[in-house]
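Shown below is the structure under consideration.
The complex appears here minus one protein chain, its other protein chains still in place.
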Amino acid sequence: MNASLELLLATPFIGGLLAFIGGKVHRWIRNLIAIIFSFATAFEIIGYYNVTIKGIVWGKLFGSDLILQTNPITWLFLFIVTSASFLIVLFSIDDMRKEEDELKLDAYYMYLLFVEGAMVGIVLAGDLITFFMFWEIMSWTSYFLIIHGGKRSMAAGYKYIIMSVIGAYAMFLAMAMLYAKAHSLVYTDVANVLLHSSPAFVIWTIVLLAIGFFVKAAVMPLHTWLPDAHSEAPSPVSPLLSGVLIKMGAYGLFVVLYGLISVKLAGSLMPSVFSTPLLLYIIQWLAALSIVLATFLAIMQEDAKRLLAYSSISQIGYVVLGIATGTSLGVAGGLFHALNHAIFKGLLFLVVGAVIYRTGTRNLSELGGLIKKMPFSFVALLLGIIALAGVPPLNGFVSKWMIYEALLQKKEVFLLIMAFVGSTGAFLYVYRLVHSIFLGQLPKKYENVKDVPILMQIPIWVLALLTIVLGIMPGLAMNVIVKGMAFFGFKPIAYNLFGFPQGTAMGALTTINISAGLAIAFVVAWILFILFPKSRKVSQYDNYAAGQVVTEDLKYNYSYGFYMSFSRVIKPILKWSIERVYNYWVEAAKIFGDYYMRRIYTGNLETYNAYIVIVITLAAAFVLLGGKIW
Amino acid sequence: MDRLTEEQAKTIANMLRKRSLWMIHYCTGCGAIELPPTMTSRYDMSRFGLAPFVTPRQSDILLVTGYVNIKTLRRIITVYEQMLDPKYVIGFGSCPINGGVYWDSYSVIKRLDRYIPVDLYIAGCMPRPEAVITAFRTLMDMIDQGKADGYKRYKRNLAYYKENQRKVLG
Amino acid sequence: MIYYIGSLLLIAVGLYAVLVKSNLIKIIIGLNFISSGVNLLIISVGYINNGTAPIFSRLGLNPNTMVDPIPQALTLTAIVIDASELALAVAFVVLLYRHYKTLDIKKIRSLKW
Amino acid sequence: MVGGAHPILLIAVPLFFVFLIVFFSSFFKGIVKYLPIIAFGINLIVIYQLIPEVLGKGMVISTTAGFKPPLAIDIVVDRLSLILAAIGSVLGFLVAIYNVSYIDEEPQERYYALFTLLVTGIIWMVVTGDIFNLFVAFEVTSIAAFGLVGFHRDQGAVEAGFKYLVMGSIGGGMLLVGIIMLYAATGTLNMVDLAQKSVHLTFGQKFLAYSMIFIGLGIEGALFPLNAWLPDAHPAAPSSVSAILSGIMTTAAIYALYRLTNLMFDYKQIYTILLFFGLLTLIFGEVSAYFQQDIKRMLAYSTIGQTGLFFFAFALDSANGFQGSIMQIINHSVSKALLFLVTGGMILRIGSRKIEDFAGLGRKMKFSSFFLAIGAFSLMGLPPFFGFWSKLKIIFAALQNPNFFMVASVVIILLMSVVEGAYFFKLLQNMYFGKPAENLQISEAPAGILISFTILGLILIFISVYPTPIINLTHQVANDLMSKSYINIALRLGGL
Partner (left out) sequence: MVIDKIFFTIITPIFAFAVGLSFMMIKLKVSARIERRYGPPIIQPIYNILKLLLKEENISHGVIFSLGPVIALAGSILTVLFIPYAGIKLFTGSGDLIALMYIMVIGSLGMALGAGESANPNASIGISRALTLMLGYDLPFVIIIISVVLYYHTTNLADIVAAQAHGHWTLWSLPLSAIVGFVVAYGALGEHPFDIITAPHEVATGPMVEYGGKHLGFLVINHAFHIYIEIALFVDLFLGGATNVLWFYVKMFAVFFIMMLFDEVYPRFKIDDAVRFFWKWPTIVALISLIIVLVK
């Protein structure tokens, strides 16, 4: 409980190493160690609930202190990281059992815990060096996690790591520029320096840092790694990536925008649009574009995990959109949505993982009708998609509602429209998910499928419960968020356990009334329903198909190209692919590099000698010109 | 509700049923020709609460218009079995009665009655809309009096019907 | 002065040979040209017109008229190094000929980029 | 001198062992392969003894032949030399162990003699305080290297060796020309003396000499465009030699360039030119490495890239730049040597240098793959490995005075780091998760190889997780370079 921050940071790393070593002894020792250490990390953060520690120096590098710190926002993200990791470790125990190679499994748990440790480090960091260091560690450890997924995951992982590295180096550049100015990278020092810097410098800093965060958070023009990586990664890793890892980008953005640069400062540096500093407004637009376009792309997907991956891009768009509003309500909404997204996206990926575990496919058109075989998974998935679509009474609705209200208050109507459309679009793809996996025709080969083992169900149920609890009692999360935001200088927003009383915002929300109303209405409707004659259960093959007798061997259900008509509508948009642009440039660079390299290292000794002579001649010319180079 | 006896409840239910008859029509050949005038403005069968519907789950009447051959019989039986009780079958025109002009065809079912219980036949080739409407009115009266019990007969004599169906369909 | 020019010319000729000639032997000769040029350069640095050997073999010798002994020592070292290099080079040429059946450097291009 | 720590032993002992090897080879051949281990073991002891003194006083000088400097050739070990000499000795020692399992081709005694000579020459080059002695060391190194590159005597090795020889000879000649120019202008060969006397020379004079020296050392130090021999020679040589060549030989040449530039040619213009050379080397090295199919060739190009990086850092001409440069040298030497040693073991087992043939080795050769990954990570500069700290330092140093050119350079460096990441991750991915060839039956590398790269890997891990002493040391070194304390301390200690 009273573990020091260093211990908190070290626990997952030690656990990872021990798990790796323990795996040499027996696999259950390894599993146990992984469970214990991930639980220990989650347990250790309890003591930091609502604790603010300004900073602990844990090292010194190049004259800059390396600092660990914590505050309620940190705690929120720590909570996301540690609890999600713990649940994912639990889920992995059974899910990864099909992997025969024990060495790979040892490495898997090690990297899993390392990623957790790195994310804890990112969140706890009190200076940019620590932040960046753990950021990089997170990148490569998660890369190794992703490529556990088999052959196709390798290309995905490669794309992921390259883009991560590019993003990280953009951050690195910004960091170095800040270091040159501040000679220290502690947040407070950096903030001080930025306060007195030229606008151009501040803007460059934000832009460069934002590139790094956007790659990780997969905001639209930099998202191309995500669909591949998230869908090809092993089932338990996808929730970690989607639920937690991309939140680090959002966290970084939050820290930079409000920890290093205050909105007031940003506002004084650049023109404002809709009372938002221009740069933030651009960030908001990128986020909004991510929301809409990723939603449209998710609608088109045929692969369950790919669909969820695109949905992650879209949902992280809400988070970034909220964080970039700069108002208390919006930022709180963004942070809350980060938490909620971790919960419901983790839940969805886990359920899909469970389905893959049982059926071995994630192709939506091959699945169907599993509700009869995996009813618990169905209910969990149902809760997940309701939360994702932002439909009351679950948690996704509350955070989205806050973001909408914040945007409305700032009159950022175009962004708001996009956010709304994204939410409606989410409805399309989540229905696709539940329909194609759980509803519809049950293929004959899945006759003997049953629900997943209990160890895999526990994480699913915990998350499913959280969607309900936070949906009805958003005040639980708002406690932490509002306190933490006060730490960053935001005005507090009025809230209570069940939402937002009237008079504080444009509108009001009392979640308990909605959920209670729904429950009562449901009970009333249900009572009405059972008054009338009971229904007779019929087989799914007793189905109206214009008189045709439907048989088992016939695939009669409609699950491929579910939104074909919609794709016809948005075909003009789909023609544009940022990925193709990237590929084009990468190919061009490769061809260029190849062409010129071949002409430099020709293998001909005479050429090589000519280089030497050229250098001699240049030197001589230089001397003759009197030592002037310009 | 509990005050009402079962008999009374049934009476009320039948009264409602006869006022709202939704039909799914099985049309082959010329059978479909006489239905549109029946439905549209001139004869307007919706006056009697009749309405055409498209799925057997929602329909009360199966209207078999025109001949039924071996191939289509299977569909008719499927559709009939998918309908929800109470359900009624109307044989429309002479074909379902005795094969009509196809009386000597090898593939046409001569008597629909042998395979599914027909509540009412409308004779004629083809029957005029007036006849059709009269038939519906007759059916309504039958329902009111509880005479239209084809679905019950089907259940009672399931073995008989199945045997006949098997003979034809194999 | 003439020695400097001569040595530089020798180096230039050597470079030219290395650069232009495609025969391995000629390249080696070019290398030797370079080293000879360098050696000559070293010697000429310490050379004094009408100087004496830097040995007090008899009395009355003015140290200022003695040639500098250090370049000579250097040259000796350099010559030794050149000799060993030459030996190695020739050995390589023999091996190259064994592998490629040619002495044309342009054809010896199995290793490229 | 004092405390029994004689820097001269660093050269004398291995040279003696070279003769011993040749001597023993004729009648007691079995012992030959162990002699280099002893030689460099002794060297390590000498270095260990030198450490307190060098760190304390900043320099240890030992003169030869009974003369006093500047006439005598003196051996000067300051902090920078010590770092490089230590790396050289450690690598020499480890590679000597490696050789025991690795070299089975005849004539072994020549290999061992040349190998010992090569490492000796490198250490010599690093610790010498005399500019002509530097040339001699340079040539000793070169000739040993020519021979070793051609050691396999197959088609590629001979060709690479010959090309290297031609370019190296030209380089040697140019270096000598430069040295002679300096001598002609100042009349001395002692570096400290030269540094003092050359103040009076004009920039033009100095630059002429410098350009000659630069060409000579640049060829050996693999600076673009003088580095064309390197990608041929490194793959052709036995992996043990590649480790030395890549790990420390180019570095030693660069060291010499650092030393001379710092002592005598401390001009803004020269540093500016060097910046460009560094950047170009970096770009061409890394980009070429990306396209390689041959793993050793890839590593060789990567060496060029790394050289460019630390040369760039040096050319920044600031304390931070020097520090970053030296940290990067340490990182490069250790990691690249590690990579070459590991790949050597792997190539020995699978008999191919193609990257695609490395598929699935992560399962078969666990230790090798692990250390390969560690080395690659450190080279890429991923935390928490040492390369991260050095790269951090270099970038911070480069942006100390951010102007457009510097920012652009940093962008290039970072882009090249991305390229570096691209090819290393390609390799690692293939190695760990690639599908191995059918019935690939291979075992872990032989004991000698395993021991040597394990020790090196552990060293790398150690300095990665505990970089503070090295950071402090390099900080001192950088300050030494900035304040030119080489001259002052040498004067105080009688190095002149």
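Chains here go by letter, A, B, C and D, matching the order in which they are written, and residues are numbered from 1 within each.
Here, a residue touches a chain if its C-beta (ideal position, glycine included) is under 8 Å from a C-beta of that chain, and two chains touch if they have at least 3 such contacts.
Note that the structure is predicted; figures quoted are calculated from it, not measured.
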Using the contact definition given at the top, list the shown chains touched by the missing chain. A, B
For a quick check of understanding: of A:Gly117, A:Pro277 or A:Gly368, which residue touches the chain that isn't displayed? A:Gly368
Sole touch to the unshown chain from A:Phe43, A:Trp461 or A:Tyr544: residue A:Tyr544
Based on the whole complex, identify which of A:Tyr310, A:Tyr404, A:Tyr608 or A:Phe622 touches the chain you can't see. A:Tyr404
Touch criterion as defined above, residue of A:Asn50, A:Ser268 or A:Asn513 at the omitted chain: A:Asn513
For the full complex, which residue in A:Phe43, A:Trp58, A:Trp204 or A:Tyr431 touches the chain that was left out? A:Tyr431
Residue of A:Ala19, A:Ile323 or A:Ile386 touching the missing chain in the full complex: A:Ile386
Interface with the unshown chain - residue positions in subunit A: 368-369, 371-372, 378, 382, 386, 389-392, 397, 401, 404-405, 408, 411, 413, 416-417, 420-421, 423-425, 427-428, 431, 434-435, 439-442, 499, 502, 506-510, 512-514, 517-518, 521-522, 524-526, 528-529, 532-538, 540, 542-546, 556-559, 562-563, 565-566, 568-569
Interface residues of subunit B toward the undisplayed chain are 13, 16-17, 19-20, 40-41, 44, 46-49, 53-58, 60, 83-86
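Just so it is clear, only the chains that are shown with their structure count from here on.
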Please work out the Cα centroid separation of subunit A and subunit C, and write it as a whole number of Å. 67
Computed distance of Cα centres, subunit D from subunit A, in Å: 43
Where subunit D touches two or more other chains at once, the residues are 162-163, 166, 170, 231-232, 288, 291
Two or more other chains in contact with one residue: find those residues in subunit C. 15, 18, 27, 108, 110-111, 113
Can you list the residues on subunit C that touch subunit D in the complex? 11, 14-15, 18, 24, 27, 31, 34-35, 37-38, 41-42, 45, 68, 70-71, 74, 77-78, 81, 84-85, 88-89, 92-93, 95-96, 99-100, 108, 110-111, 113
Interfacial residue positions of subunit C with respect to subunit A in the complex: 15, 18-20, 22, 27, 105-106, 108-113
Which of the residues in subunit D come into contact with subunit A in the complex? 162-163, 166-167, 170-171, 174, 203-204, 207-208, 211-212, 214-215, 218-219, 225-226, 228-229, 231-232, 269, 272-273, 284, 287-288, 290-291, 320, 363, 366, 377, 382-384, 388-389, 392-393, 395-396, 398-402, 407, 410-411, 414-415, 417-418, 421-422, 425-426, 429, 432-435, 471
